[in-house]
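Every protein chain but one is kept in place in this view of the complex.
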Amino acid sequence: MSRATILNAVRQAQGVSPASPQHEARMASLLDLPAIASLPEFIATLDLIGARVIRGHTMTEAATWLRENIPATASIASNIPELPGTLDLHIIADPHALDGIHTAILPARFGVCENGAVWLDETELGPNRVLPMIAEHLFIVIHAGDLVANMHQAYQRIGSMDTGFGLFLAGPSKTADIEQCLVIGAHGARGATVFILD
Amino acid sequence: MNATNHSKAAHEFLRDPQRAAWHDQTLWMVRSKRDRMAARVPEWEQLREAASQIKEHTLSQLAEYLEQFADNAEANGIQVHWAADGDEHNRIVHGILERHGLRKLVKSKSMLTEECHLNPYLQQHGIEVIDTDLGERIVQLQEKPPSHIVMPAIHLKRAEVGEVFHEHLGTPAGLDDPQQLTEAARQHLRNHFLTADAALTGVNFAVAETGGFVVCTNEGNADMGAHLAPVHIACMGIEKIIPKQEHLGVFLRLLARSATGQPSTVFSSHFLKPRPGQEMHLVLVDNGRSRQLARLDYRKSLACIRCAACFNTCPVYRRSGGYSYSYFIAGPIGSILAPNVDKAAHSSMPFASTLCGSCTSVCPVKIDIHAQLLKWRQEITAAGHAPWWKKAAMQATAFIVRRPFLFRFSGWLARKGLPLANLLRLDPWTRHRDLVDAPKQTFREWHNQQSSKAPVSSENRVNPVQKEPTPTP
Partner (left out) sequence: MTLGLFIPCYIDQLYPQVGRATFSLLTGLGHHVEVPERPSCCGQPMSNSGYAKVGAGCIADFAREYTRFDHIVSPSGSCVLHFKESLEALHSPLAHRVYELCEFLHDVAKVESLPARFPHRVGLHQSCHGLRGLGLGNPSECMVPAFSKPTRLLKMVAGLKLVPLDRCDECCGFGGTFSVFESDVSVSMGRDRIRDHIHHGAEVITSADMSCLMHLGGLLSREAPQVKVMHIAEILTAA
């Protein structure tokens, strides 16, 4: 079997291991570096990566924004009970049916200040992993207090993944494959709005 | 790619100096973006060191981590396959599709599948393969390989992309606006995502501790494929393993900043289990990696996270383009991976460098690329893949320079020949550059003269020579 062949080849090649893994000390000192989550930094980074930032105190304000900015006929898929969509995600059996959704409304577990990413796993996404990519627009709700400074803190916050899929989502999809010209909106969402609940 | 002599190919590339300058400027811009983004991370160099050490450690215990990874992945419901070489990889992928009668495959970026020549193999077996990364789709439609591992079509101008899309996607003739071209690609590929039977993705990082893997894209194409299709096949080289989930923090902070000058990619998707009802497969590929692992001098090359920062900083790559290199991965990292595969076919690659070391300085995992280039040069010449006269010339040179009289005589002869060389402009140097006029006295002659006059001490030191800038042509 190739598993045994490959493992044998690798074992032969790798030789004798070094005595003590220095990388663990390196990791520890990285994790020890002071890093404070900063809402202004998070907002500035969101702006840098092409996400629109809205701030509010209540979900009602979010609902108002949605009503005022999304066409009345648009289909909305929401995983936030206070911001109901136009279709019931729980009865969607086939993710293909999600094509054409105008806006996906999703809660974020937390945000990462250094890159403007939010973490969502199947708890936030529901069973439809494709939702943040297939929708034309994203409306992400995050609490201002749910921020970490950097990716090290992010993974500490995630801990052991308890669902089968999760992602860091940083702004709308994009590409610069043509002459390094930035185009917002590649195969995923064309636009992303992050609603920060103070 | 056929055996290409880099120098000849570069000559062709540089026939259009304006275009070459545009290519150089475009990639230099990406290098500059990388610099600006890295400068904003105070602990940047510590991150590089941590990444380097994590990879070094992992490679020294790769077998154990591979086993841990595979066992954990399988426990999570992922079907793990092992491919000793590219052919086996292709058979495995095809086998998965065959078993279910699947005919249409969407693919996100995987240089590994390029390495294994998967697309032509599948196409020969009646499978429709759609590359969904925008850059890859463009070159796929052209029936060409990618010229850059992160920006596959960076060598093309927008008008050329417009022509490709006009021919294959039916966009209006003359349309060259990147925004509109991307929109056309979105519609075209959205259709393919929705009708695909299976999706294939690469793997940026595989975590031994969890059995999960991470796929990073800006476009969302890997996810659009994987989360819709009933079958998801993820292909990875065995060197993509990292020990722990927390290590992802280090690599994800380095990857996008190094690759494109972004703080992160838009999507960093963490796959742990198949979605209910879906089959998820993972193909682990060796294809020469264990051989490179055994080469202690070059083992570190396996730490590569495929960011292409080395491409963007390489003054030679920028001025010769990806197609000037004989290996499917071009540039500095390609030049230290290629000889492991075929020293003869890729003998020109390690020499396509001034050994400036910029690649080593940008590499997020601190691969000593320029040192490895120099080491490969020794092995390539020792294996006989250099012209016979090169060795003879070097031996003659060494013979001469080690003998002061011979050196003085040869130098005198060479200096006598300078004016003629400058006049004729026939050799590769004087074709574009002047040689200096022969000085009246060599340094040695001057020094011997001085020494015979008086011992040099601070009392009667030689005065500074220049009063005005001395032209040195």
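Per-chain residue numbering starts at 1, and chain names A and B are given in the order in which the chains are listed.
Just so it is clear, a residue touches a chain if its C-beta (ideal position, glycine included) is under 8 Å from a C-beta of that chain, and two chains touch if they have at least 3 such contacts.
These figures come from a predicted structure and were not determined experimentally.
Engineer: Checking the contacts here: which visible chains does the omitted one touch?
Structural biologist: Across the whole assembly, the hidden chain touches B.
Engineer: Quick one: say which of B:123, B:179 or B:378 touches the chain that got left out.
Structural biologist: B:378
Engineer: So which of B:99, B:125 or B:447 would be touching the chain we can't see?
Structural biologist: Hidden-chain contact among the options goes to B:447.
Engineer: For the chain left out of this view, which of B:344, B:394 or B:424 touches it?
Structural biologist: B:394
Engineer: In the whole complex, what residues of subunit B lie against the chain that is missing from view?
Structural biologist: 6-7, 10-11, 14, 17, 20-21, 24, 28, 35, 38-39, 41, 44-45, 313, 315-316, 319-320, 351-358, 360-362, 374, 377-378, 380-382, 386, 390-391, 394-395, 397-398, 401-402, 404, 407, 411, 414-415, 427-429, 431-436, 438-439, 441-447, 456-458, 461-467, 469-473
The working rule: only the chains that are shown with their structure count from here on.
Engineer: Rounded to the nearest whole Å, what is the centre-to-centre distance of subunit A and subunit B, using the mean of the C-alpha atoms as each centre?
Structural biologist: Roughly 29 Å, centre to centre.
Engineer: Under the definition above, what is the set of subunit B residues touching subunit A in their complex?
Structural biologist: 26, 29-30, 41, 43, 46-47, 49-50, 53-54, 56-57, 59-63, 66-67, 70, 76, 81-84, 88, 132-135, 138, 151-154, 156-158, 161, 178-179, 181-183, 185-186, 189-190, 193-194, 210, 212, 218-221, 223-224, 226-228, 238, 245-250, 252-253, 256, 260, 262-276, 284, 286, 290-291, 293-294, 296
Engineer: Tell me, which parts of subunit A touch subunit B in their complex?
Structural biologist: It is residues 1-3, 5-7, 9-15, 17-18, 21-23, 26-27, 29-31, 33, 45, 48-49, 95-96, 99, 112, 114-117, 121, 127-130, 132-134, 150-152, 154-156, 158, 160-161, 163-181, 183, 185-189 of subunit A that touch subunit B.
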